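Scroll down for the structure; my scribbles are underneath it.
What follows is part of the complex, with its chains left where they were.
The chains carry the letters A and B, assigned in the order they are written, with residues numbered from 1 in each.
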Amino acid sequence: MSIDTKVKKLTRQQMAWRAAQDIADGSYVNLGIGLPELVARCVPPGRHVTYHTENGLLGFGERPPAGEEDPDLVNAGKKPVTLLPGAALFHHSDSFAMIRGGHLDLSILGAFQVAQNGDLANWQAGEDAVPAVGGAMDLVSGVKQVFVLTEHTTRDGKPKLVDACSYALTGAGVVSRVFTDLAVVDIRDGHFVVLEIVDGLDLAGLQAVTGAPLHTDGTPGVLQAP
Amino acid sequence: MRKPVYDLAGAVADIPDGATIMIGGFGGAGAPVELVHALIDQGARELTVVNNNAGNGAVGLAALIRERRVRKMICSFPRSADSSVFQELYAEGALQLELVPQGTLAERIRAGGAGIPAFFTRTSVGTPLAKGKEEREFDGQRYVMERWLKADYALVKARRADAYGNLLYNMTARNFAPLMCMAAATTIVQASEIVEPGGIDPEAVVTPGIFVNRLVEVRAPAQEERLVAEGVRYP
């Protein structure tokens, strides 16, 4: 299934921007490796968000200027970061106590598949690859709210929003909202509920690239991003 | 994020009757005397209190108990030279006691903060304190299962807080406070000073601010032992 070229798909930057709008002021947030990392730069001015990384740091900022990187000061993606005033360093067990103990408000993660019941598969695509889970299972089972940020379909056009995950689960019933390049979709009571769709696409068009029935709660808004 | 800064009365204003409250301190070291006195003034009753001890003299936790605000104490060592208030009310049956070995108490509180609903420990195996607890063998050793301990509020005393709630403590006044900060839904901290973010070395932070909800500055906090020695009674 392919999407009409008139459809105003969001770029990765725009996807990150849209997700960032839904981060509440004062939140403690863990951003997954890759696309979710872009979210930090897009948080609206005036909202104070504190970022947590699994490897023992709360309150970090952007990558430092070239030449000032410290390989001992990195995020979970092993990318150099900086300490903001008021940062705290701690060991891995304390870091995951924050995660497992429900102290983080939000985690934004990538996905291979999200099911309509909130199941998430984002760590193992198929049997061949070397399995690697990292902190994803801890995050989804511990953080208060889990958002997924991902393209609506795979590179070859298969739905990532599905009725049931065929890949190995990261967690069962853990996702509450999905931000894609085509839509913003809530997960409520075992259903996908469409909140916003990009310009040029209607619900039927979105349904055609989605692997489970879409519901609405009023007319979906327009998904747009600067 | 910047944590709201309250005065003493404001910090404890919403604590309801029946709340479970963890109070930092080992004897007087780390006892948040001013916060406990504010709680006495506030009037909440039927409290469950978690502390290593059960108060000394006629101030702080002992005064809270004496004013009959405490329904149940969860502690390891309710007996001391100056703990007559607890002993009297316990003897008359006005107070329940859940006695927990000190290390098990600490670990149960940490477990509450770390999302660990239960764990196994050798401590108390074969003793009366293992009664009613599930026992299990691992690698030929017997262990008992212990459940996490959480609270609605924690009251703790720090030496320094920054505006984001990062904390440093003074010497052995640290004791249970970092664990209680993790295990309470709302952690209220009285700090001798509140500094701007950057005023605590990130490498030396003991309690990261994520575990802290409210700050109160108490610049020259009372030391419980001194109040007891002076015979002070509150209120």
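Couple of notes before you dig in:
Keep this in mind: contacts are C-beta pairs under 8 Å (C-beta built on N, C-alpha and C of every residue); 3 or more make two chains touch, one makes a residue touch a chain.
The structure displayed is predicted, hence computed values, not measured ones.
Recorded composition of the complete complex stands at A x2, B x2, labels matching the chains displayed.
Here is the rule we go by: only the chains that are shown with their structure count from here on.
The residues of chain B lying in touch with chain A in their complex are 1-2, 110, 112-116, 162-164, 166, 182, 196-198, 200, 202-203, 205, 208-211.
Per the touch definition, chain A reaches chain B in the complex via residues 25-28, 48-50, 52, 58-59, 83-90, 93-94, 96-104, 142.
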